[in-house]
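Handing you a structure now.
Heads up, one of the protein chains got dropped from this complex, but the rest are sitting where they should.
So that you can tell them apart, the chains are marked A and B in the order they are listed, and the count of residues begins at 1 in each.
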Amino acid sequence: MEERKKVTPMYILFLQVFSISIIWLLFISVNFWIINLISLSRYLQDAQNATLVISIVILPLFGLLAGILTYVFVGLRKGRNPN
Amino acid sequence: MAKWGMVIDLNKCTGCGSCVNSCRMENNVPNVGDKAAQAGRAMDWMQIITEYEGEYPNIRITHIPRPCFQCDNPPCTKVCPVYATFLNEDGLVGQVYNRCIGCRFCMVACPYSAKTFNYSKPDFPEAYEKTLNPDVTRRMNGVVEKCSFCHHRLAIAKDVARFEERDLREEDYQPACAESCPTNAITFGDLDNSDHSVTHLKHSNRAFRLEEELGTEPKVYYLRKEDR
Partner (left out) sequence: MNDLRKDPDYPLYRPILESDRRFYWAVGFLSVIILWALVMYIRQLIYGLEVTGLNNTVSWGFYIINFVFFIGISHAGTLISAILRLSQAEWRRPITRMAEVITAIVLIIGGLHPILDLGRPDRVLNVFLYGRLQSPLLWDVTAIGLYFTASTVYLYVPMIPDIALLRDRTNTKLKWLYTFLSWGYQGTERQKHILNRAITILMVAVIPIAVSVHTVISYIFSMTLQSGWHSTIFGPYFVTGAIFSGTATLLVVMIAFRKLFHLENYLKEIHFQYMGMLLLVFSLFWTYFTFSEFLTGVYGNEPQEMDVILYKFTGPYAPYFWTMVVCNFLIPVVVLSFKKLKTIPGILFASFAVIIGMWLERLTIIIPSLANPRLPIISAPYIPSMTEWALFAGGIAVFCLLFLIFAKIFPIISIWEIKEGREEGLDEAKERLDSYLPDIIVSEEEAT
């Protein structure tokens, strides 16, 4: 048991790093999407303030979720038994 | 800035349906066939709504030709998720067929049921194919469409007027329905221009707009039917 825990196989480590990057990729793409929508609404002169308000609500929430997951993932790995 | 609008005199309308048919010819509106029409999928941009009042035999029938009202405050454009329907620079409600995702939210939001949806691939009989209007796009399956006040005619009229270096006259831009109405029930023009007859007609004491209380500011006025 002890042996196995010390050495996490490479592919699992890769999967874990991959999943964290997926989360942040999602967050970044949502950001890009919202920024695209805001610039579109400015260009079209189309309900700019509504767009801004909605994006102000959405973005921090996505960020919060991504943050929590990263916190859990990194925290769990760091919090392992030293031996 | 012209404010294109229409006044329809219900006294004069006989419900003959020539506006409906000329509109179909002009705008390449597909004929969906009996079966689909019975299933409620007829695509007419101009539709004649018949209102019955009273009991037979003392019945009073009013024919109300209904184009798109090109509202100044359109409920349909607000809800479109992709800007496929919008108030264009001429004050008309435009449809972008190539962008429409077919969610039909605008149809649901329109209080006048002025929009129709292409439930099947538009299919024209072979003979009809040759008479299609080259100025109007043929729509594809799965998009929403509606009356455009023959917007393509406005574009042409503007070009001609610019070429001849003069202002746009009332007779330069008339949609197909107004042009073809045999009793001249449909008058079309600039609602803000006192040279145009619609401006006087809309101030008639018979003038009203449908569901005006919704605050949609329709640009189509009706002249109330009077008993004679």
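For the reader, a short list of remarks on this structure follows.
Rule of thumb we're sticking to: contacts are C-beta pairs under 8 Å (C-beta built on N, C-alpha and C of every residue); 3 or more make two chains touch, one makes a residue touch a chain.
Everything numeric in this text was worked out from a predicted model, so none of it was measured.
If you put the hidden chain back, the residue from B:S113, B:T183 or B:S204 that touches it is B:S113. By the touch definition given at the top, subunit B reaches the unshown chain through residues 36, 38-43, 47, 49-51, 64, 66, 75, 78-84, 99-105, 107-109, 111-113, 115-121, 140-144, 210-211, 214, 216. For subunit A, the residues touching the chain absent from view are 1, 5, 8-9, 11-12, 15-16, 26, 30, 33-34, 36-38, 40-41, 44, 46-47, 50-51, 54-55, 58, 61-62, 64-65, 68-69, 71-73, 75-81.
We adopt the following convention: only the chains that are shown with their structure count from here on.
For this pair, subunit A with subunit B, the centres built from the Cα atoms lie 49 Å apart.
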